[in-house]
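Structure first, then comments.
With one protein chain held back, the other chains of the complex are shown just where they sit.
Residue numbering begins at 1 within each chain, and the chains themselves are lettered A, B and C in the order written.
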Amino acid sequence: MNVLKGRSARAWAGFAGGAFALFAVAPFALSDFRLGLLAKYLCMAMVAVGICLAWGRGGLLTLGQGVFFGLGGYAMAMHLKITDAGPGNLPDFMQLYGTADELPWWWRPFENPVFAIAATVLLPMTVAALLGLFIFRRRVKGAYFAILSQALASAFAIWLVGQQATTGGTNGLTDIQGFFGYDLDDPVNQRMVYFVIAASLLALIALARQLIHSRYGELLVAVRDSEERVRFLGYDPANVKLVAYVVAAGMAGLAGALFVPAVGIISPALIGIVPSIEFVIGAAVGGRASLVGAVLGALAVAWAKTALSEEFPAGWTYFQGLLFIVALAFLPGGLASLTKLFRRRRAVAQKSPVIPVGEAA
Amino acid sequence: MSSGSPILRRRFLAGGAALAAVVVLSACGAKTDAAGTSSDKAAKIDISGDTVKVGLLNSLSGTMAISEVTVRNSLLLAIDEINASGGVLGKKIKPISEDGASDWPTFAEKAAKLIKEDEVAATFGCWTSASRKAVKPVFEKNRSLLFYPVQYEGLEQSPYIFYTGATTNQQIVPALDYLKSQGKKSLYLVGSDYVFPRTANKEITAYAKANGMTILGEDYAPLGSTEFSTIANKVKASKADAVFNTLNGDSNVAFFKEYKSAGLSAKTMPVVSVSIAEEEVKSIGSQYLAGQLTAWNYYQTTPGAANEKFVAAYKAKYGEDKPTSDPMEAAYTSVYLWAAMVEKAKSFDPEKVKAASDGITFDAPEGKVTVDGATQHISKTARIGKIGTDGLITEVWNSGKPVEPDPFLKGYSWAADLS
Amino acid sequence: MTVILGQTFTGISIGAVLLLIALGLSLTFGQMNVINMAHGEFIMAGAYTTYVLQKSISSAGISLLVALPVAFLVSGALGALLEWLLIRRLYLRPLDTLLVTWGVSLMLQQLARDIFGAPNVQTRAPDLLTGNITLIGGDDPLSVANSRLFILGLAIAAVVALSLTLRLTPLGRRIRAVVQNRDLAEVSGISTSRVDRTAFFIGSGLAGVAGVALTLVGPIGPTMGTNVIIDAFLVIVVGGIGQLKGSVIVAFVLGALQSVLEYSTTVSVAKVLVLVAIVAFLQWRPQGLYTLRTRSLV
Partner (left out) sequence: MSGLEIRQLRVSFDGFTAVDGVDLEVRPGDLRFLIGPNGAGKTTLVDAVTGLVKARGSVRFGGTELLGRSVHRIARSGIGRTFQTATVFEELTVLQNLDIAAGAGRGAWTMLRRRRGVPEPVAQALETVGLTELADSPAGTLAHGQKQWLEIGMLLVQEVELLLLDEPVAGMSHDERQATGELLQRISEERTVVVIEHDMDFMRSFARSVSVLHAGRVLSEGTVTEVQADPKVQEVYLGHTAAEDAADVAVQEA
């Protein structure tokens, strides 16, 4: 029990430290522009929290998070575009490329802010539930699930691009100006968007931690390690996986929704195969099974992308590729396993009977 | 653009305070507010020292790199030349390159970085309409200037963008006029699935309706799509007089290879392309393209001393086998135009530069161009070219004099319903 | 009528291209269960090989024929190198392989950009392959492209060669033994690591051959691989892992489906519908069209 208490205390300390850094240090240390970028990275980290749960703890190869991110993002952006346009007017891009004189029927519900906010989370969760129901019941696993997720992400992106009159096509929904009545042009409001995102990330981390350490979290690891065995214990592993998948989708949806006011754009470029892989890579680099690892990994990868491309605009993809290769091929547990390695070394030095346990294979 | 209710310039004070209270940081929101930051100020420009920075925003990786890298090359060439002759307002231009990575949100991020962190005086770049749409609000909000060097679909006029490529009435409309004069009565439209082709085709359809031409079919392929056998079959079966091609990038290569395989050629059914310049001809091969038509404002073969100098300088810098093309020329020209505006305004301040822009002229490789201060587009001579077996494009028709820009096609009665 | 026949041939030719790009994956993904995202870049390497050879061999026809074996060797060597450097450490971690090879694919694309320049490059096709054969003349002609016939022939030849290799040669028997029971193969004296590398060499080499064929119909540039890679994986997933005949059937069925849907709708809609059809199909047969009967696969 002491071990548990120690872990819990450390978690609280880490959580408080993170909150302090996000709310008290970053806003003062960073320029408006860098803070805006941090807000964007935090959105990536929110997706990573879900990936840590679904992939790290549940072993689900979630390569279609872009779809859920996009659903959340579009739900939010649709509402903001409608309010930007004002009552009775069509959003700017519809005036340019559209054929209809009024809002398409499936845009109408998004006029309502409550519906739109709920949809940012519930829409991805519903889609994930339907998909997961089919996929997990039929026991589509491993590599198949990975390829299938990618195909779906790609199909969704192609569909969005093809519907230019109602979705903005390749452009996506751009030039978002207001956020529930607050002008996004104003740096103070941008800063508040950052605070909302930071608070949401912390809330998601707390939620994920609760789930991971709950009985459900233990069961999820059990399903990851031996699905068949869990079935013999009288559980339906499909349901166990479904919960993690749906929660991860909801987190990605919320991240997408908050990405919109932070960056001012949502487009199919954030939905296809490449962004879906990038979401996963952040969590993998940091350590998929560790919540802290996944979050810091996502932040680090997003930051590295910006920093490397600013420093070496013409050759940065070498470094990015190299980072992925080194981190994943040679550090299967991600950067988080480094601390574990260190802790184990220290423990061995103290000759205490610590038993090494590898990360997920 | 949108004429809706103005957004309340409210601040997040109440909500912010509540949230901040929760995280025991109640001072945070108020403090920033007290500082009274406002976005109404124009972006700061760093003119300390003897250099002035400009941003170059092009895709150096991803699918669009195939086109955009050449634009960056010619931007750098123009900057070198201007610096060699003394710079602008006595300051040397220092280019800051950023990679848009063929990803529109990245373009927006990098645009903001150039404006806010590097404090550039102006930014040059973007290729796709999608990337332009993504950065447009960034430049508008920060009151910083973008020079956009690629032909586009029109129907836009941002106060902080200068459009140095052709708008529709300088490229597509002349191409249609040319086809009409050649007796072509029916067209088949092929394009990539994004804003420019879809909008251009709407305009083409309206033109055709008013001019007694028929549109026999309209097909779009996703950007990057390389499977065109079905579209080639459809085009062939339509027996159209000509094809109007608004495909972009990789797709053109696959389309023309398929086109020839289907037994179609410039003789049986000519294709007019608006996104195939010398660089693309080189990558597709004259084997497949000989005799086909293009519509631009500039070709490597365009006569004149200014072009001879440009082509020679480009080849000297980047290699004898590197061709020059319309978007490269428009990019090259855009740097000179900006420099001229700055010299006239005697300031790097975007508002003053804008005010000074009207009537600025430059003897560009494509001929004399003039900036129209009202639309922030430039007048350009329209040219129809034919692709030769040597891979070069030679002019077969031109508009005689520069065509005034008309981004919203206000001077064309058939276009009344378009925007 | 000719439209239907024309589209049928189009379907077959799309299928042939799909088959050719997926064939190498049927070994590396299908047999070895490695999700190699850099497979597309091996295709790219094959295409650039053709480009480089054309600089020294002036006859387009001869350079194309020479390019086929050379591209096989070049891409195969790249594949074997990748296996030796990275993939052998990752056999039990399929998703990690995917992410690592994605990193490799990013680097290879940038490498191509730095060596050959960012714009696409051009290869000349022999004149024989740019024409077509008219099957039905007259007012409503039906013709088939020579380049497509060539690719179809190449695809068939590659499938036959691969299946003969797997069935008849000692190497093929060893590969199948390792796939079916790695431990048993090992204790029977087969060096599984050498078999893995050889299989990877062949699979990647086939990607190189596909790259040569793609120069006849598509662009040759740094991102040409990413355009086709997911389609190729889908062929294997739907065909069933470890089964050549499944991949062959599925490639042609998907080709036909794509061509029919493209003709009756648009390219984008057709692509979406094909993907939806694939998802629906996997509901019905989650392990693909044909499956190996083993207790522990995937």
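Of note:
The rule is short, and it goes like this: contacts are C-beta pairs under 8 Å (C-beta built on N, C-alpha and C of every residue); 3 or more make two chains touch, one makes a residue touch a chain.
Just so we're clear, the structure is a prediction, and the values are computed from it rather than from any experiment.
The undisplayed chain touches these shown chains across the complete complex, A.
Among A:Ser31, A:Asn112, A:Gln163 or A:Ser226, the one in contact with the hidden chain is A:Ser226. From the set A:Phe180, A:Tyr216 or A:Trp303, the residue in touch with the chain omitted from the display is A:Tyr216, counting the whole complex. What chain A contributes to its contact with the hidden chain is residues 3, 210-211, 213-216, 218-219, 221-222, 225-226, 228-237, 355, 357, 360.
By our rule, only the chains that are shown with their structure count from here on.
Contacts between chains leave no pair untouched here, as each chain touches all the others. Here the spacing of chain A and chain C, counted between their Cα centres, is 32 Å. Contact of a single residue of chain C with at least two other chains is seen at positions 109-110, 266, 268, 271.
Of all residues in chain A, those that touch two or more other chains are 158, 161-162, 317. Chain B makes touch with chain C in their complex at residues 60-63, 65-70, 193, 219-222, 224-227, 229-231, 233-234, 237, 250, 252-254, 257-258, 260-263, 279-280, 282-285, 287-288. Across the interface of their complex, chain C is touched by residues 55, 61, 63, 134, 138-144, 146-148, 150-152, 154-155, 158-159, 161-162, 273, 277, 280-281, 284, 315, 317-318, 320-325, 328-330, 332, 361 of chain A.
Within the complex formed with chain B, the chain A residues making contact are 19, 23-24, 27, 31-34, 36-37, 40, 84-87, 89, 91-92, 95-97, 158, 161-162, 164, 169-172, 174-178, 181-183, 185-189, 191-192, 195-196, 199, 263-265, 267, 269-270, 274, 306, 309-310, 313-314, 316-317.
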